[in-house]
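Here the complex is missing one protein chain, while the rest keep their positions.
Here is chain A:
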Amino acid sequence: GGKMAARLSGGGGENRLVSLPLSRIRVIMKSSPEVSSINQDALFLTAKATELFVQYLATYSYKHGRGKEKSALTYSDLSHTAEECETFQFLADILPKKILASKYLKMLEKEKRDGEVGEDEDEEDDDDEDES
């Protein structure tokens, strides 16, 4: 890593220093209501910082994740990073841990049972094999 002179990106044009298209970065920045204007240097720096961020997130997650065992970077590695590493905690909401659907359904059923203490619903419950 550390190569600053990236080749031409899909955006086309003369940005050798940065691959991410400044126009797109600008659109994202401007979507913030409080922002009035952005000077050119600030735009460039944000784009460059975003690249560094992508590199860092990827390498950190790979290094600390289990995907490495199979020479892969997986979603789980990323989610793990968001949860464990303070620097990346701002990503926790968009990189939630995944849960198997079957486990989730069991959780729901359990919550439902816990909430309905007074009722008799033996007939409906198929929970024989659920306690694991």
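Just so we're on the same page, a residue touches a chain if its C-beta (ideal position, glycine included) is under 8 Å from a C-beta of that chain, and two chains touch if they have at least 3 such contacts; residues count from 1.
To be clear about the criterion, contacts and distances are computed from a predicted model.
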Missing subunit (named according to UniProt) among the choices "DNA polymerase epsilon subunit 3", "Potassium voltage-gated channel interacting protein 3", "Dihydropyrimidinase-related protein 1" or "Queuine tRNA-ribosyltransferase catalytic subunit 1": "DNA polymerase epsilon subunit 3"
Sites on chain A contacted by the missing partner chain, in the whole complex: 1-4, 9-11, 13-15, 17-29, 31-46, 48-59, 62, 67, 70-75, 77-79, 86-87, 90-91, 94-95
